[in-house]
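This is the structure, below, for whatever I ask next.
In this view, the complex is presented without one of its protein chains, the others remaining in place.
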Amino acid sequence: MTTSTIDLTLPYKTRVQDALGNKHLRTALDRSTGRMAGQRVAAMTAVDGQLLRDQVRQMKEHVIRNLPDLLEELERTITANGGHVHWAKEGVDVQRLVVEIARKANVQKVVKAKSMATEEVHLNQALQSAGMKVVETDLGEYIIQLAGEPPSHIVAPVIHRRVEEIAEVFQRELDMPPTLDPQVICSVARGALRKEFLSADMGISGCNFAIAETGTCCIVTNEGNGRMSSTLPRVYVVVMGIEKLVPTVEDAFLQYQALCRSATGQQCSVYLSMTNGPRRPGDTDGPEEFHVILLDNGRVDMLAKEYGEALCCLRCGACLNVCPVYREIGGHAYGSTYSGPIGAVISPSIHLEVTDVDKLPYASSLCGACREACPAKIDLPRMLLELRRDVVEEGDAPLFDRQSMQAFSFAMGSRGRYEAAGKLGSLGSNVFAGMSGGNIKFMPGPLAAWTSSRDFPPLAKRSFREQWKERQRGRKSIGEGKKEE
Amino acid sequence: MTHKKQFDSPPRRVALFVTCMVDMLYPEVGMATVELLERHGVEVVFPAEQTCCGQPAFNSGFWEEARPLARRFVDIFEPLVRQKQVDAVVAPSGSCTTMTSHFYQLLLENEPAYRERAAFLGAATFELTEFLVDVLGVTDVGARFDGRLTYHACCHLLRELGIDRQPRALLDAVEGADLVAMTGADECCGFGGLFAIKNGGISTAMGQRKAQNIAKSDADAVALCDVSCMTHINGLLSREGQRCRAVHIAQVLTNQVDVAARPASDEVAPESKAAPRRWQDDKVKG
Partner (left out) sequence: MSARDEILDRIRTILSRPELSFPPVEAPPLTADERMTVTHAEGDAAALARRFGQELEKLYGSYEILSSAIEVRLALINRLTDWAAEEDAARKGPKPETFGQERMVLSWAPAQLPIDGLAEALADMQWQLVAPDKLTSPEALEKVRFVRFGVTGVEAAFASTGSMLVVSGPGTNRSASLLPFRHIALIPFSRLYATMEAWLTERRAAGELVDLLRTRAGWNMITGPSKSADIEMNLTLGVHGPKYVHAILFDDTRPVISEAERAEIARLMALDDDE
């Protein structure tokens, strides 16, 4: 089968090469990211989008500044609502906690709504090794689970696959008759997944935000799988990063609207599902047990290492959709649960096992489109710059980079050396240019990475400063002449 | 962020921060900048000690290597402004202006004295089109261009400095220019400094997308405000054998760009005829 999939464990260079060489992947990305970005712009300009971003930012700054108090408040309110709060320092703690809860409740089958936090801690694998069946229920997640691969986008997990490939998976795994009609594919999924929902013992979801004053865990979905997972099974478990809370109900509705507009360009998602503990006496339906797991897994490190701004992230995916790098290579090339600009920023801090994680801060041209799109106004380019500094300071930069930058700094450090370098370069580059008759089509060493696909101009024969000096000489004599008059 | 210096009376003298790329690769852009400033009554001084602002090192994480260059830059330009020898510093580059007026604040975070001086200097440092339009109040510089012209918004210029209206206003006023729109005009060309080497494949893919959009726009030339992006875009256009070329806005505004006839660079430096072909030569050839 022709796939759009990249092996995440390969080295960064190979992942990127595979992605760039994968026509199907790039078609799929092309078809989707541009459209998502356009829808966001329309939705944000339809309202006072700037004010909305300012207010989200203010609210999130308040949250991070008061994080311990708000977390304690949330713990209190969830407990008072009849829920159980657990704390997890690392991914393995989440695995252990959920497996324990599941064992105690005699769980056989788990349905999951889309959740990046559980992807991050590899919860599915842990539950499966504990003997449970785990079914992803978001349509996109379900497709990639059937295909056996991880999501490649925060909100659109199967963005890397074309409809042809999806149909192939359904024909193989679910005996679907051949069709490319998305509506038919969708109803096949509805039938298959409804069976799973009705027989599941446990539902697991992430949490888009939790309200501290009421202990409400909110999930935002369009399909309704989040509602199903939080309604039908006996046990409902929420796994959330410790930063994903808001102080008040009004804050929740504000962030909700910013999230929907930024993620998919909608005014409102189809469902905003809010859970306040297990079902109450007299309720007809709803889970009888409700657990919330608060996850650190490197988030506090982020704050400590001065990358705390990234904790304002709503996980809307807007920065991915506008990112020209993401658009060329897709999510899998990043090799991390979190891709795109925000992924490059948080992956080095979040406790994930990512091959070549120190390459990610460099996977950006620093064009700034992400910051412009971000509903929380996170300065992603600045953090990428600082992460690069960290890489260098920790001595992880390649030798060539180090040597050339030291040489560069030395050459530029005095006018004499600078001018000499210019002269040498001018001679040297003209040799290469001469060989190719004009522009430079070949350069040696790592610089070949440029000339393998692009020409380079030769240095000017006479630099600006030389021309300027001459001009001034001429001027001066005119000026002097005038003086004499 | 620093607030830009306000002028009670029109500035009369500026220091040119020509940038190392213009100095070594595109002297004609530097000359065009001087010409534009002088034409509007501004005297230009060129502090010959200047080299590079340090962006390549900073941008790739080598802050230790970039700091001496930043301090050096401040030492050269700040006293000129502080002692009122010049009213402002002008650079024909959005990217280098960003580096010196924005990123120095980050780079020199732990050097309060230099940081303060850099902030003072940054407030008086202007990108060329910003200076022409916002400070001098000029939009029509009396330029002429015969052909279809489009505009590429360079990333730092657009998203760090917020400059977009100014170059567009200047181009709007160019007589004879048939201004055409380009899809994705504000999308990155894929240069990104060392990114173009370290992530050559991605960078090329981004550039190819840009080159395609340029081809679709059917423009004869793409004006922009940074020679770094210009180098990258032209590197692709040239490799792909396209006829269109990216040109610095100062070249357009000083009539250096002639899409039909002989290369403009020769007008500035006739003696460079013996030198290898320039971008503009290729265009004529195409």
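Labels A and B are assigned to the chains in the order they are written; within every chain, residues are numbered from 1.
Simple rule for what comes next: a residue touches a chain if its C-beta (ideal position, glycine included) is under 8 Å from a C-beta of that chain, and two chains touch if they have at least 3 such contacts.
Note that the structure is a prediction, hence the values are computed from the model and not measured.
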{"item": "For the chain not depicted, the shown chains it touches", "value": "A"}
{"item": "Full-complex contact with the absent chain, from A:G206, A:G277, A:G317 or A:G368", "value": "A:G277"}
{"item": "Per the touch definition above, residue among A:R162, A:H291, A:R371 or A:K441 touching the missing chain", "value": "A:R162"}
{"item": "Residues belonging to subunit A that touch the chain removed from view", "value": "28, 31-32, 35-36, 47-48, 51-52, 55, 58-59, 61-62, 64-68, 71-72, 75, 77, 80-81, 87-89, 93, 137-140, 143, 156-158, 161-163, 166, 182-183, 185-187, 189-190, 193-194, 197-199, 211, 213-216, 222-225, 227-228, 230-232, 234, 242, 247-251, 253-254, 257, 264, 266-280, 282-286, 288, 294, 296, 300, 303-304, 306, 308-309"}
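In this section, only the chains that are shown with their structure count from here on.
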{"item": "Contact footprint of subunit B on subunit A as seen in their complex", "value": "16-17, 20, 324-325, 328-329, 361-369, 371-372, 382, 385-393, 397, 401-402, 405-406, 408-409, 412-415, 418, 422, 425-426, 430, 433-434, 437-439, 441, 446-447, 449-450, 452-469, 472"}
{"item": "Subunit A-facing residues of subunit B, complex", "value": "18, 20, 22-27, 30-31, 34, 46, 48-52, 54, 56-66, 68-69, 72, 103, 106, 155-156, 158-160, 187-188, 190-207, 209, 231-232, 234-236, 238-239, 268-269, 271-272, 274-279, 281-282"}
